[in-house]
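A single protein chain has been removed from this complex, and every other one stays in its place.
By letter and in written order, the chains are A and B; residue numbering begins at 1 in each of them.
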Amino acid sequence: MIIAERKPLEEIRNMLAGYKKILVVGCGTCVTICWAGGEKEVGILSSQLRLASSKDGNELSVMEAVVERQCEKEMVLEELGDKAPGVEAILSLGCGAGVQMMAELFEEKPVLPALNTTFIGMPEKEGLWVEMCGACGDCFLDRTGGICPVVRCAKGLLNGPCGGTRKGGKCEIDPDKDCAWVLIYHRLEKQGRLNLMRKYYEPKNYRAVKRPGKVQAMQA
Amino acid sequence: MIMGGNNKIIAFCCAESAYRAADRAGRLRIHYPDNVRVIRVPCAGRVSVLHILKAFEKGAAGVLVMGCQEGACRHLTGNIRAKERVKYAEDLLKEVGINGQRVKMVNFGPDMAQRFAREIEEMVEKIKEE
Partner (left out) sequence: MPVKIGIFLCDCGGSLRNIDFPKIRGNLAKLEDIAFVEISHNLCLEEGEKAIASRILREKVNGVVIAACSPELCEDKFIRLLEGLGLNPNLLSLANIREQCSWAHEGDVTEKALELIRMAVNKARLLQAVERGEVPVNKEVLVVGGGFSGMKSALELSQFGIRTTIMERESTLGGKLKELEGFYGLETSPKEMFSSMTRAIEEDKNIEVLTSAEVARVQGEAGDFTVKIRKGGKESSRSFGAIIFATGYRTEILPQDFELKPGVNIISQQKLVEMLQAPERLERRPETIAFVVDFSDENSRLPTLSTLNNALAVKEKLGSEVYVFCKNLKVDSEGAEKLYREARERGVVFLKFEEKPRIHGEDSRVKVEARDVLLGEEVTLLCDLLVAEEKALPPEGTKTLSSMLNLETDTQGFYQDENVHLYPVASGRKGMFFVGACRGNLDLSRALTDISSALVSVYELLSPGGAMVEVEKVKADSQKCRTCLTCIRICPHKAIRLARVDSEKWVAKIYDLACDGCGICTAICPAKAIKFEGYSDEQILAQVEAIGE
């Protein structure tokens, strides 16, 4: 799922400078699961904002809300239809898609991002998210035993390790990371498909997805 | 003191250890400052970051999260989680410009009455500085 992180408070407060009445909106899907923008984080951020403004002697009224999925028009309107008009600005704890959907629906209100959307990933354990997929639009996980070197190799190599792999199978660039190609090797070994590593793969087409991407699914 | 706030210290006390230590202090007539308010919780692990922040929002001057000693938590990891959350809360408070030392994690056993009183006194001293 989409993994995001909250921006530092200072950056958020700078965005909010001058506004006295705001709505802080969380999203109930990806960012709830990665502990960045769910109901709890909305509560925490709002609490901090109130404490900070009270400390500075500024006036700030903070309303809190959560939309099940901020990137869905109907859900946003359902939850915020009556709340949005009364505020000066909306602080969104959704991913970039959510922020933009809300900005489109409430065009006259500044919709500000409280999160930095970082990557597509999964939990390694609770609270620890790791990047798994680079959304390159040209998936070749079949050849790499289900391990993506585009994202998990620091150099994005496609044809085996760089030769700088450290002891213990660690990456030359980041010694805390496993060398992706070591992982791929062992995975393919388990599957008896090491022959795949002998094939040469041409440079990847990183423009497989024309940005901004668009996918028209077939009718169900 | 935080503008508009009071001088109260909120102590979230776990029922297995800290709450009992507080009771013991009373039984032994060990006196401590009276601006502390104890909120009993089943485990220090019940206390969330939001509780801590809201306590400050509502005007508290200091927050103590009091649980069992490490290795002695009935729920195995509750006190460890509480410790991590208190650390997180410290950082969140610092972001707001509030001294992170106003929130503190304390671990002790159910018989440590003196310790309970001392922690209260220390926090009272701390909140006087600003």
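Assume contacts are C-beta pairs under 8 Å (C-beta built on N, C-alpha and C of every residue); 3 or more make two chains touch, one makes a residue touch a chain.
Since the model is a prediction, treat every value here as computed from it, not as a measurement.
In the complete complex, the residue from A:39, A:79, A:131 or A:178 that touches the missing chain is A:39. Hidden from this view is one chain, which touches subunit A at 28-29, 32-33, 35, 38-41, 43, 123, 125-126.
Contacts to the hidden chain, counted on subunit B, fall at residues 5-6, 8, 10, 16, 19-20, 22-27, 29-34, 37-43, 45-48, 50-51, 54-55, 58-60, 71-78, 81, 85.
The definition used in the following text is that only the chains that are shown with their structure count from here on.
Every residue of subunit A that touches subunit B in the complex is listed here, in rising order: 8-10, 40, 43-44, 47-48, 50-52, 54-55, 57.
Subunit B makes touch with subunit A in their complex at residues 2-4, 48-50, 53-54, 56-57, 92-93, 95-98.
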